[in-house]
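What follows is one structure encoded as structure tokens, with my remarks underneath.
A single protein chain has been omitted from the complex, and every remaining protein chain is retained in its original position.
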Amino acid sequence: AQTAWTMASGYPESSFFTQNIRQMIKEIEEKSGGKLKIDLRSNDSLIKLDAVKRAVQSGQVQIGEIRLGVYGNEGAMYNLDNIPGVATTFDQATKLTDAQRPFFDELFKKNGLRAITYVAWPGQGFYTKQPLKGLADLKGQKLRIYSKQTQIMGERLGMEALILPFAEVPQAFSTGMIQSLWTSAQTGTDVQVWDYVKHFTYTGTMHNKNAILVNERAFRQLDAATQKAVLEAGEAATKRGWELAKKASEERENVLKSHGMTIAQSPKDILDAIEVAGKGMVQEWLAAATAEEKAVYENYQKSLK
Amino acid sequence: MIRGVLNKFYEACGYLAAAFMVGIALAIIAQIVARFRGVTLDATEAAGLCLAASTFFGLAHTFRHGSHVRINLIVSRLPAGLRRPVEIFNCLLGAVVVSFLAWHVSALALQSHAFNDVSPGLLAMPFWIPQTGVAVGVTAFAIALIDELLWLLSGGSARYEAPDEIGLDKPVA
Partner (left out) sequence: MDSIVIASLVLAGLLLFLLASGVWVALSLLTVGMVLMGLFTTAPMGSLVASTLWDSSWGWALTSLPLFIWMGEILFRSKLSADMFQGLAPWVSRLPGRLLHVNVLGCGIMAAVAGSSAVTCATIGRISVPELEARRYPLSMTIGTLAGSGTLGLLIPPSIIMIVYGVTAEVSIARLFIAGVLPGLLLMALFMGYTAIWSLLNPDKMPPADPPVPLLEKIYRSRRLIPVALLIGSVVGSIYGGIATPTEAATIGVVGALVLAAVGGGLTRESFMESLMAAMRTSCMISFIIACAACLTIAVAFVDIPRSLASWVDAMHLSPHALLAVLAVFMLILGCFLEGISIIVLTSSVMLPMVQAAGIDLLWFGIFVVVLIEAAQITPPVGFNLFVLQSITGKDILAVTKAAIPYFFVLMLLLVLITIFPQIVTILPKMMTG
């Protein structure tokens, strides 16, 4: 019998996340011999990004892509890759994911979900009007941030951290309410950041992750061969996703350059300051974490050696 | 007796809705003041939750006040004998649809509790709390519609007609 799934995701067609999903769907259809068809509704057009987890969990859609960081208030593990300095390179992000995977598998299983793919966001950096020569250049700047962790980081770097909804960013820039952004090259091009600032200083610092979740009940209803096809295509999407993320990072940096922006690697003292801020946050994270969560962090630290 | 209690209930919901509307303003004032003192306080989430509470608690009161917009162009021109069944149909449909909604919004609140869904911002509000408010507000609206349906069936005439605002509400100056 043929099965049709509906998939919800929150990013536009041009985003590498969506391109990765498209490829995954193609592979699932081929590998399952056309037994499973997936109708992707990207760009919040069916379910808004923040609501995708619940939509998959409650069976409104069978499959969807979530941003793990959105659920930081539900469990400490969702926050680990949000802490500055925990995983600053793609390589570390891969190892962190491997360490987190068994924990997440268990957590999602309890919630009737199954993660088939993890994809990391490209690293982040500061968008500023003036070039950053050192930590002193950040002092007192009005920085738009988007989470508790980035707020703490901004404040410890001596900046005035301001939480604003994404949609208020352009207006806030043009009125001088904010002077700088801290985000990825992807988000920078999304808001066409070159209209407001001229310099992107890459710090790496963190690689948040997206995950593709499947409703476990819907998954169980597939025959064994199709289940295998889904899992394999999901695994392939994880591998491809990391490559696409790296490529997208370079591509987006080129887009920034083509609009006259200067790209620079961060000065050492800024990186050091971020690391110090991050270490403090890790200690706080560990203090609040359960034994299982702590074990994940320790396994990750071991895998780095 | 029951009628009096119900009317008080709709009114209480209305005042609660107004209080939450003031809550939006207070949350945002706190945000602006905090920013001037160099403290980061994100009130957008609190303001949003107050807005939802204000909207849903206000439904029944707004309904009884005739402020929910509808197109009574045709209805108002029908002869009385025909108008009555149409109004009964409207209230019946409204009662069924809103009761159905109340049921599913309550289910949503229970589900959010079971799923441990928490709001993503600084407030970290468990979603079942505001959603319970939504369920109460929608249920109150369903009760108001059923109340109205029974009233019409017992021979009364519709109590939800929109007042002609211009005529009744002259500026106080």
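Note that the chains take the letters A and B in the order they are written out, and that residue 1 is the start of every chain.
The criterion applied here is as follows: a contact is a pair of C-beta atoms (placed from the backbone, for glycine too) under 8 Å apart; a residue touches a chain by one contact, two chains touch by 3 or more.
Since the structure is predicted, the reported quantities are computational estimates derived from the model, not experimental observations.
Visitor: From the list A:Gln19, A:Gln60 or A:Gln301, which touches the chain that is not on show?
Guide: Touches the omitted chain: A:Gln60.
Visitor: Looking at B:Val22, B:Val39 or B:Ala114, which residue reaches the missing chain?
Guide: B:Val22
Visitor: Considering the whole complex, which of A:Leu135, A:Val191 or A:Val296 touches the chain not shown?
Guide: A:Val191
Visitor: What residue numbers in subunit B mark contact with the hidden partner chain?
Guide: 14, 17-18, 21-22, 24-25, 28-29, 31-32, 44-45, 47-52, 54-56, 58-59, 61-63, 65, 67-76, 86-87, 89-90, 93-94, 97-98, 100-101, 103-105, 107-108, 111, 130-131, 134, 162-167, 169-173
Visitor: Since one chain has been left out of the picture, which residues of subunit A touch it in the full complex?
Guide: 6, 12-14, 41-46, 48, 51, 54-55, 58-61, 164-165, 167-168, 170-177, 189-192, 195-196
Assume only the chains that are shown with their structure count from here on.
Visitor: What whole-number Å value describes the gap between the mean CA coordinates of subunit A and subunit B?
Guide: Comparing mean C-alpha positions, subunit B is 37 Å from subunit A.
Visitor: So in the complex, the part of subunit A that touches subunit B is made up of which residues?
Guide: Touching subunit B from subunit A are residues 50, 54, 57-58, 70-74, 111, 148, 151, 155, 160-163, 165.
Visitor: Touching residues of subunit B toward subunit A in the complex: what are they?
Guide: Listed in rising order, the residues are 35, 38, 40, 42, 44, 111-112, 115-122, 124.
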